[in-house]
Each structure stands twice: as C-alpha cells, then as structure tokens.
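Left out: one protein chain. Kept in place: all the others.
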Amino acid sequence: MLDKKGIAKRIAQELQHNWYVNLGIGIPTLIANYIPEGIDVEFQSENGILGMGPFPFEGEEDADMINAGKQTITPMPGASIFDSATSFAMIRGQHIQLTVLGAMEVADNGDIANWKIPGKMVKGMGGAMDLVASADNIIVAMMHTNKRGKSKLLRQCTLPLTGVRCVKKVVTNLAVLDITPQGFKLLERAPGVSVEEIQNATEGRLVVEGDIPEMQID
Amino acid sequence: MLDKKGIAKRIAQELQHNWYVNLGIGIPTLIANYIPEGIDVEFQSENGILGMGPFPFEGEEDADMINAGKQTITPMPGASIFDSATSFAMIRGQHIQLTVLGAMEVADNGDIANWKIPGKMVKGMGGAMDLVASADNIIVAMMHTNKRGKSKLLRQCTLPLTGVRCVKKVVTNLAVLDITPQGFKLLERAPGVSVEEIQNATEGRLVVEGDIPEMQID
Amino acid sequence: MNKLVANAKEATKDIESGMTLMLGGFGLCGIPENCIAALVDKGINNLTCISNNAGVDDFGLGLLLQKRQIKKMISSYVGENDEFERQMLSGELEVDLIPQGSLASRCQAGGAGIPAFFTPAGYGTEVAFGKEVRYFNGKPHILESALTADFAIVKAWKGDRYGNLIFKGTARNFNPLMAMAGKITIAEVEELVEPGELDPNFIHTPGIFIQRIFQGEKYEKRIEQRTVRQRLT
Partner (left out) sequence: MNKLVANAKEATKDIESGMTLMLGGFGLCGIPENCIAALVDKGINNLTCISNNAGVDDFGLGLLLQKRQIKKMISSYVGENDEFERQMLSGELEVDLIPQGSLASRCQAGGAGIPAFFTPAGYGTEVAFGKEVRYFNGKPHILESALTADFAIVKAWKGDRYGNLIFKGTARNFNPLMAMAGKITIAEVEELVEPGELDPNFIHTPGIFIQRIFQGEKYEKRIEQRTVRQRLT
C-alpha cells in the first residue's frame, strides 16, 4: 500500500518531456518533488504563473509571488506571469498536457466530484471545473477509500459533480486504473496489495485482465 | 461651404476634456490638428496604441510604430501599446468616448454604409463594423454629396451597410446634423450656405426648426 | 487625462449601499487594501462583491464581512474565513460560486463588450442549471454571461495619473480583468510615477480603463500561507 508520497511518486512516472503540468492542492503538489531525471516539465499555477519553482528560502518570501494554494513560491528562470484570464486560456485551450487533482469520488465513466458536500460548508470549486472540463489528460490522485473505509471509486458519484466523463486515470494508495468504456481498468497494484483487496475496495465496475503487475517505485 | 479642413475644425469643437477618441482614415485624421485649447484628449488607433502622437521627424520613422492607416507615428508620453483584441475590447466595451469616421452614405435612421461598392474591388471593413456597432457617440465626417452631385444623406442606404442605427451626428461641408427619430435634424449651416441649399442636397428626411445658426469656425 | 485623487476616501466617495463592486486579488495577494479600509469606514452595506475570494477573518474582504456590509459574494473559492462560513450557513449571506476561469473570462467579457460566450467549464454540474447547453466539435459547452460592476477596485504596483498600471508578480491575477469591467474603475498603487516613466510597451492596464488613481497610504501585504525551504548549510 502506498502513502501519499508514494502516490505522488507513481504519478511522477507519467510525466513526459516538455510537458506543461497543472498540479492541484494536496497530493498532486508533492509530484513536483519526484520529477524523473532527464524529464523537463514546467508547472502552471492557475492564479497566473508558468514556470513555478520551489518555495523561497526563509526570509525571501514575497507576498506578490504565490501559487493557487496561496503558498509563497519562487519563479524558475524562464517563468512568465499573466492575468487569470490568460491562465485559463492555457487551461481551456488545452495548452496544458497534464492536470493532476484530488477527488472525493470518481465514477467508472470518468465523472468526478471534488468540491461540495451537501449540508457542509462549501468552499467553492476554484479552478477545478475549468480544469476538468478542458484537460485532455486528467489524472486523479487520491486514497482508494475514504476515512470510513468506503470506496471512492464508484459506479456513480453521489456528491455534486465537478465534471462529467473527464477523468482518464486514477492513481490511489492501492492501484493505478484507467477509465475505459467498461469501467475502471486495473493496470497496476501497489506493492503488497492483491487484486482481491482492490476489488473489495472498488465499488464501480472493475476490469481485471490477465496478470496485474506491481508498481515499480523506489 | 467648408473644405475638408473646415469639417475637421468643426468636429474638433465637439471634443471634450479627458475623452478617448478614435479617428478614422481621411477627414477624421485631420481633427487631431485642431484640438481646442485646454482640452486634453487621447487618440486610440485600433491596431493597438493609445496616446498616439504626431508623425516622427524625418529619419526617425520606426517600422514598428504605425497607426491603423499604416502611417508612421510617434507615441505621446503616457502612451500604451496592446494587442488588437485589447484594442477592440476598448472599442466594443465602450471605453472610447468618440468615434469619427467617413462614410459613403448615411441614412436618416443612423444607418451607415462605408465599406463596399458592389461590383468594385472590396478592400474590407477593417475595424469600421466593430467601431460603429459599439460606439455610443459616432460622428460621420463627409462631403454632403458625392462626386456626381448626388446626396449622401439618404432616406435609406443603397450600398451594403456597415452598421445599423448607429450614427449620432453628421458633419459635412454644408451642415451639422443630428440623427433623430424624425430624421436629420439641421443644427448648423456652413458659412455662406443657405437652408435651401442644404434641403436640396439632402435626400433623407430633414428637420428644420426655427433659425439655423451659421457654424462658428476660425 | 489627470485621474489622480487624494486618497481612498476620495476615490470611494460615491460608492453607495446596494452597489455591485468588483475587487481584484487572489487570496490576500494583490487586494486593494486601502479602498477596502475606506469602505469599512464608510459603513455602507448591502454590497454585492465580485471577488475570487472573500479574504480571511481579519483581513481583506473579511473586514467587510465582519461588519455585515456584504449582502452577496460572487466568488470561486471562499474557504479560510470562519465569519463567512457562519453568515453563509445562517443564510445571512448570499453566495454565488463560479468556476475560476469562468469568473475571469466573464469579467474580461464584461469589459470587452462581449455579452456572452460558451465555455466547457461546469457542464453537467449545478453551475450549468438554467444555462443554455450547446455542442461544439462534439463537446458540450454552457453559455456564460458577462459581468460588470458599478465600481471595480484594483490594486497595482505602479501607476501614473493617466491610469496606466503595471502589476507585480502574481498580484496581477484578476486585477487587469476587473479594471476593464467597472463602470468606474479605481486603481490604488504602491507607487505613483510620472506619465512617460512606464514603458508604453510594458503596460499591463492601459489608462483608458481607469477613472481614478491614488497611491495607497500603506500596504500590509499579508501572506496567507508562508511556505519556505531550508537552506542547505
């Protein structure tokens, strides 16, 4: 079974050279720490920066240089800054090659719910709806089950949707799965996790074909 | 009767302090030479500059600094440069207080035709359709009749339209006229021009109420 | 073209209760601190505020929320604010949540004379309720309308009295978009410069969009999430 770092490491393996990438808050943010050698990617933050770099050294924080999580950051050499409409032009116009975000629920048709729990305080969708409606390549990074042990990979989402039929791949603490017309297709098992455990933790349709390899993570 | 300079001088009297103004090619361009004292205006050129100044001194022409007529110009202190979408955001979003352009025909309901003569080479509308569809305050600067002596102030335009019900005022070599629901309302006569001459040269409905003063032009 | 006013008080003098305001900023980054303080002092209320976020409890729009001056928020994300949560859950505060990109584009459209446009964002979600759906290239889109405001209030780094503005870093965010969409737009700047000092080629907001400008008295520029890394020693 993977921890959050492990999920981030596994998704980092999906990165391809010269990709522009938008990472959501939470697990996705960790991916920036595990970029494979020889792979050159640039991170976009939807408040308006491309070429987002690491956190500043202590004492060098700049209130005018933050990411979409409102964290102080630094720009990389070659970075560019722009207004929020241009930022979402990049997103909506499909100039970003990969979007990774968290979710509360994913359905086996690619629907995603990650912004609202009825009856609870609603913080808002931020840029998530624009991101999921636009991106060609969306990976969801999340735990396979919620805190009460209930599957987050469902036949149908129960929470208000963020987007429909948009998720392409899900990486959880248990598995890597593609969204296919037949449902979640199991591609890889987390180290030490059996197919049966994944089946038990998946409420949506699960396609298991042949031998399912174990993820290769250092 | 006014010459082209005179028309420009008369329209210059319409300028108000702190207005942003877009001047079309031809007579309108001349208006910049007659800005009344104490009146501060800024000229926009739709290819992408605000704060357009005079032509450069000989030898100082810059191929990268032109107006919408493709003429070499200079920027005034405080000028700004932007892309063509931002330029038309200014126009469409009604941030420009006055648009002056030429016309082939104006109808007494405010319709204007100034871009196309069927059967002849069509050069295109450029920014004219955006300008007339958007501006709240459009003045047409033109001769009252065409080269064959035919009125250009009509009951209905005969040429393909550039915009509908948009012109607010017409200044010609003979008269100043407002567009009203009743047609062209005669406001002023050019020096030495009689009401009758204006009536004879106007095919569209012409409203003449009371004494019509002569324009005051130096 | 002199748009200079003395201070935030003069700039906001005719903002009245019940009006719709746009306020630039993302989180606490690039918010018009001085104008917000002036609005708190004025004590007007029933405001509709269009702003990506709603500040924190004791800063930014949170200051207006504390004094119940806001009737309705139009935002994309409103976490980080307990008073906001209380007012929202109790029904005192109306909240209209909009996808962030749609919010940005709707402000830009409002300033650009584009009354409506199609976007894929929000299709199939509650954001699409009551909105026209149309397919383009086989993909569903919803029709979103432009946003405008009685006053837009933005904060820039430098500006001149013509209203030309430049922003610093990611404090740009919604500011240039909202600057276009106000019937009257107020710009507060950290540093007022002479016309001609800003290079015409690198002005972020041309002065035509600005009606009033002043240099803010002081800027706290509070950091919401101070994240740092360790120096290797």
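Lettered A, B and C in written order, each chain numbered from 1.
The rule is simple: contacts are C-beta pairs under 8 Å (C-beta built on N, C-alpha and C of every residue); 3 or more make two chains touch, one makes a residue touch a chain.
None of the values given here were measured: they were computed from a predicted structure.
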item	value
Given A:I73, A:M90 or A:V106, the one touching the chain that is not displayed	A:M90
Given B:Q97, B:T145 or B:T162, the one touching the chain that is not displayed	B:T162
Hidden partner chain, touching residue among C:M19, C:V95 or C:I114	C:I114
Interface with the undisplayed chain - residues on subunit A	18, 20, 40, 42, 44, 49-51, 75, 77-82, 85-86, 88-96, 134
Interface residues of subunit B (partner: the chain not displayed)	45-49, 54-73, 75, 81-85, 87-88, 91-92, 111, 121-130, 133-134, 160-164
Hidden partner interface residues of subunit C, rising order	105, 109, 112-120, 134, 136-137, 141, 145, 166-169, 200-202
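Operating definition for what follows: only the chains that are shown with their structure count from here on.
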item	value
Best-connected chain pair, where connection means C-beta pairs in contact	A-C
Centre distance in Å when subunit A and subunit B are each reduced to the mean of their C-alpha atoms	55
Distance between the centres, which are taken as Cα means, of subunit C and subunit A, whole angstrom	28
Touching two or more other chains - residues of subunit C	108
